[in-house]
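Here you go, one structure.
Every protein chain of the complex appears in place save one, which is left out.
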Amino acid sequence: MRPIALLTDFGLADPYAGQLRAALARLAPGATLLDISHSVEPFAVSQAAFFLAASAPHFPSTAVFVCVVDPGVGSPRRIVGAHVPNAKGGQDILAPDNGLLGLLLGTPGIAPPRVFDLSDPASSYAASATFHGRDIFAPLAGRLSAGEQLEDMGREINPRELVRPDWAEARIHRKTREIDVHVLHVDRYGNCLLSLRAATPPPWPVTAVQMPWGQRRVVHQVRAYAQVPEGGVGFLTGSQGFFELAANQASAAVILGLRRGDALRLVWEE
Amino acid sequence: MRPIALLTDFGLADPYAGQLRAALARLAPGATLLDISHSVEPFAVSQAAFFLAASAPHFPSTAVFVCVVDPGVGSPRRIVGAHVPNAKGGQDILAPDNGLLGLLLGTPGIAPPRVFDLSDPASSYAASATFHGRDIFAPLAGRLSAGEQLEDMGREINPRELVRPDWAEARIHRKTREIDVHVLHVDRYGNCLLSLRAATPPPWPVTAVQMPWGQRRVVHQVRAYAQVPEGGVGFLTGSQGFFELAANQASAAVILGLRRGDALRLVWEE
Partner (left out) sequence: MRPIALLTDFGLADPYAGQLRAALARLAPGATLLDISHSVEPFAVSQAAFFLAASAPHFPSTAVFVCVVDPGVGSPRRIVGAHVPNAKGGQDILAPDNGLLGLLLGTPGIAPPRVFDLSDPASSYAASATFHGRDIFAPLAGRLSAGEQLEDMGREINPRELVRPDWAEARIHRKTREIDVHVLHVDRYGNCLLSLRAATPPPWPVTAVQMPWGQRRVVHQVRAYAQVPEGGVGFLTGSQGFFELAANQASAAVILGLRRGDALRLVWEE
């Protein structure tokens, strides 16, 4: 059985994540279940997209991903499956077509993914109208875990047909040497993860960030949190494949007054 | 080894759930451990009873359930085991006798359960006086997981002897066409789960809810969250086997001002 990774906004207090895992234990007995997180903020598709893109490279190369952040459950939104090939066969990702795949499939250097519309097999399950994670995604994942192929389950579509949200990539202004990014996630330590990939670093130094309200703040390009001067803010690649703003045993989000979703401009002040 | 499902109010911050799982890993090596939730509010037996009744049908048909929400730990309350037969043999549930089994054993259509008083075998373990989950429930669950039978472990009692709380079932007033229910749980999205089973729907339409403070509020009978009109409140069966009040990407609990434990009246305004 292929291992199954789980990413949802169900939280861990309600019994929903437990019921999803239980359904998988019934439908894919023996498959290793690995949580990415169940604590995506409710309906926060961009945060889930970041968690997926940051985590997939560290998961087993044959993993099946079940990603359920699904504000449109019960509406006619599509359920899709993406196959990202690799030397061991590849990872498969199941998700609603709402942008959740946007960051992962844009990862520089990954093999060209194939994408399948699974709405047809999805509609064959006797499902509640409110919990497709347990009632539709779990049985689809069980079939993949047991060896079925996405191409035998759904209709192939052009990856360009997927919903592609505007927070997915940074915008680089070469003339002014500015880069527009979003805060994709604020983590437990107050680090602000940005929509700028470590694999495509800025072609010039970043020396300050411009806040949504116009103010500018100096940042220090560093390699580790411990190198950030006390009271200051560091700009570094960190460990998630994306640039982040961070402080040293303090919260960059608090220091800067930033929240998830905020738009920032990275600037070079010579 | 039979799989073991866990339901507690230990939370996930403290090391208690981890110690319970570790004890089971020692005592039932190889058994699959499946969390329902460890985030039942401290001592909230009715919430745990709801989580159990809503989740058991989705768990493996041979699962052993360890349910520890136990305000009376260290007092002479009984520890009981319930056997709910099914085609694969059946599920066994271990719990303190405090009402936690009340909703599950009242599920319409389940096979008649057998209930056993396990206080005797429980007293044979060298246990702390404060953590029976790890020190008593885990070894009992390990024995069941390894193949022992409840009937060989404890003294059979009449299920009617179990503590049966007053929040367990809705009260239907046929003359006035009103139904009295409790809010068993408010989930992460603000959905209010009610003590009214999907299997026994109201014999008349529900068009409004009457709040604990007397005010009435129109509700819309819908099938999916996406069908609830903006700003409105839906009344639907959802996915948990119980009716719920819900909004569309908004919190019904906030809109209505409801909390877990509140008493409501469902009414038909023609």
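In order of appearance the chains are A and B, and numbering begins at 1 in each one.
Rule of thumb we're sticking to: a contact is a pair of C-beta atoms (placed from the backbone, for glycine too) under 8 Å apart; a residue touches a chain by one contact, two chains touch by 3 or more.
Keep in mind it's a predicted model, so treat the numbers as computed, not measured.
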Touch assignment to the omitted chain, from B:Leu12, B:Ile110, B:Ala146 or B:Ala208, lands on B:Leu12
The listed residue (B:Phe51, B:Phe65, B:Phe116 or B:Phe131) that touches the chain absent from the view is B:Phe131
Touching the hidden chain, out of A:Ser39, A:Thr130 or A:Ser145, is A:Ser39
Full-complex touch with the removed chain, picking from A:Ser55, A:Asn98 or A:Ser145, is A:Ser55
Touching the unshown chain, chain B contributes residues 9-19, 21-23, 25-26, 29, 42-43, 71-75, 128-131, 134-135
Logged for chain A, residues touching the omitted partner chain are 3, 5, 12, 32, 34-39, 51, 54-55, 58-61, 63, 185, 187-189, 223-227, 236-240, 246, 249
